[in-house]
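Just one protein chain is left out here, and the rest sit where they should.
What follows is subunit A.
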Amino acid sequence: MDIDRPSDPQVSVVSSDGTMFHTTLKSILLSGTIKDMIEHIGEGGVENMGAIPLQNVDSKTLEIVIKWIEHHKDNIQPTSEEIKDKTADFIDPWDENFLEMDLDKLYNLITAANYLNIPQLLWLSTRKIAMLIKNRTPQEIRSLFNIEDDWTPQEIEAVQKENQWCEEK
C-alpha cells in the first residue's frame, strides 16, 4: 500500500470512552503503533478502513495528542534511537507552550505517547517532568506529585547520611 501519497486522506480514531476524532493520515502516522497497524492493513486501503479503536487513550488525552500530531505532521520525526542521544536544550516555543498543562493531563499524555509510540512527544513530556523534579527538594517533589512519604525517620536518616555530600554542594 502506498502510504506516502500526497493527498493525505482522512482517518478516524475512537477513544476508549467512545468519542470519534477525525484527523489526517499524515498526522496519525507519527504514531509508530498506528503506523504498524495501517501497514498491515489488507485490501481496501486506507479510504475504506473503519475508525481505529484506541482502547488505552481517553477522549481528553486523545484530543491533546491529535492537536500535537497535527501541528507536527510535516516535521521530520526523530527515531527513538536518535532521541536516546538527544541532549539538545532547544525546545520549540510552540511545544513549550503546548506542555503547559496540569500534572494529571501530563501523565495521561506520557502514557498515551508511550502507548502510541510517538518518540518525540514522549521525549518532550517526560523531559517536562524531569524539569519539575530538578530544582525541588524531596519534600517539594512529594507534594507536587502527591507521593506518600514511605520512609521511616530512621531510614531517611541513613539515606541522608549516605548522601550528605550531595546536599553540601
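Keep in mind that, in the parts below, contacts are C-beta pairs under 8 Å (C-beta built on N, C-alpha and C of every residue); 3 or more make two chains touch, one makes a residue touch a chain; residues count from 1.
Convention: contacts and distances are computed from a predicted model.
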item: Record-based protein name (UniProt) of the chain missing from this complex, from "E3 ubiquitin ligase complex SCF subunit", "Multicopper oxidase", "F-box domain-containing protein" or "Exosome complex exonuclease RRP46 homolog"; value: "F-box domain-containing protein"
item: Residue among A:55, A:137 or A:154 touching the omitted chain; value: A:137
item: Hidden-chain contact residue, picked from the options A:20, A:37, A:51 or A:147; value: A:147
item: Which of A:28, A:62 or A:110 contacts the chain that the document leaves out; value: A:110
item: Positions on subunit A where the hidden chain makes contact; value: 107, 110-111, 114, 122, 126-127, 129-131, 133-134, 136-138, 141-142, 145-151, 156, 159-160, 163-166, 168-169
